[in-house]
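Left out: one protein chain. Kept in place: all the others.
And then subunit A:
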Amino acid sequence: MTARGSASDSGAGSRSRMADWGEGENLLNEDPHFPSPTGASGGKMWAICDPTRLPHRIIVLFFMCFLGFGSYFCYDNPAALQTQVIQDMKLSTAWFMELYAWYSWPNVVLCFVGGFLLDRVFGIRWGTVIFSLFVLLGQIIFACGALFNYFWLMAVGRFVFGIGGESLAVAQNTYAVNWFKGKELNLVFGLQLSMARLGSTANMNIMGSIYDKIEIARNSTGPVTLGIVLMIAATTCLLSLICALVLGCLDRRAEKILNKAEGKTGEVIKLKDVKNFPLELWLIFIICVGYYVAIFPFIGLGQVFFIEKFDFSPTEARLINSIVYIISAPASPVLGFLVDKTGKHVLWVMCAVVLTLTAHIMLAFTFWNPWIAMSVLGVSYSLLACALWPMVAFVVPEYQLGTAYGFMQSIQNLGLALISMAAGSILDSRGYLFLEVFFCACICIALIGVVLLYFVDNLKGGDLNLSASGWTRRLKSSSPQSE
């Protein structure tokens, strides 16, 4: 999975990837021939304990949603506490942004091997527990780094946290497919996404006041205060770990009762395939990197930007900085529906990129109320997520999908790591206007990518810009030939 926000974006990707793949096992089969599940006593089970019944799945869903909560909550801890982290640890902005870069580095590689580790080495259950442990451990190391005033230790913490965080999102998706495929899967993905956004939003708006409370209680700021606050944040990771354990138990129990196989991510990564990637896919990669590097590093630095340029109070600044996540929660399903109904993915992506560019230009060159720009950013971000990730499935054959998504996420993380560091030093030396111009330039690269993609697809008579009805027609016209 990719960096936080887009972890759930690529959920949309995984969704098409997994839902379309029809894995061998029919997991929770309600086939009438299937032996009716029985409890140890042999009697009929309560609905709430019966893995085939909805009430039990709702329980499972609850744990599934909170599985990722900790990592989503803690990912943006630095952004929520930007001023405090910089002041207490005596950092420059460039060093501060290293915290984000260190999160991304492990995922440049893990995007390729995460699925493999889950399928072949750990299995989904132990894999989930192990990755949750990494998340918890990473956050604790991160907090200790603050507690003992070692910045390098904080960086190590973020690295360990990164190892767990992204792979945990893959595990979460796998569980979802395993339990809900052919049932409420889309709803479940939607709920998980909302939960992710809730985690990010809660973090942005709560951490500041926790810090203030601890500051009052200890009557001082400083690394120790910061450390305590980050330790408190770690409890959300502990919660996630508990969810992972419970899920593991429930999944094992379901396996025994239903005699089913353990879930698989189904990811097959073949690096050989990379050289066969079509031009369209490379353009999609360019769009992906160019776009996301102008979103997440910006949010990481956003709080102080709103305080200094727009004279916002810290609380207000945190709220506006989380508006992208807040908008995304309800907008994603709606926009996803819209894109599904209309097709024309390239035009939607172009629309999203242009809107984002407009928002960044507004933030850079005007003093207009930033709520406008940030709301536009929130909507366009959700739109892009809905339109961009599914496009991959249109340009590569199914057996290459895993590799394509892995590669996309890997270079996205590479981009995020590099641009995070660049953004910090640009801010330190040239200020916010130049930083915003830099982000605009990144978006412009994404825009060039979309325009080229449109033309390349047009010339090749490709599928990317077909309307939904065009799709149906094409499918119909091709089916007689195959017969």
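Rule of thumb we're sticking to: a contact is a pair of C-beta atoms (placed from the backbone, for glycine too) under 8 Å apart; a residue touches a chain by one contact, two chains touch by 3 or more; residues count from 1.
Please note the rule applied: contacts and distances are computed from a predicted model.
Visitor: With one chain of the assembly withheld, which option in "Cytochrome c oxidase subunit 3", "Vacuolar fusion protein MON1 homolog", "Glycosylated lysosomal membrane protein" or "Exoribonuclease phosphorolytic domain-containing protein" matches that chain's UniProt protein name?
Guide: "Glycosylated lysosomal membrane protein"
Visitor: Sort through A:Val60, A:Leu247 or A:Leu427 and give me the one touching the missing partner chain.
Guide: Among A:Val60, A:Leu247 or A:Leu427, only A:Leu427 touches the chain that is not shown.
Visitor: Mind listing the subunit A residues that contact the chain we can't see here?
Guide: So the residues of subunit A touching the unseen chain are 86-87, 90-93, 221, 304, 308-309, 364-367, 427-434, 437-438, 440-441, 443-445, 447-448, 451-452, 454-455, 458-459.
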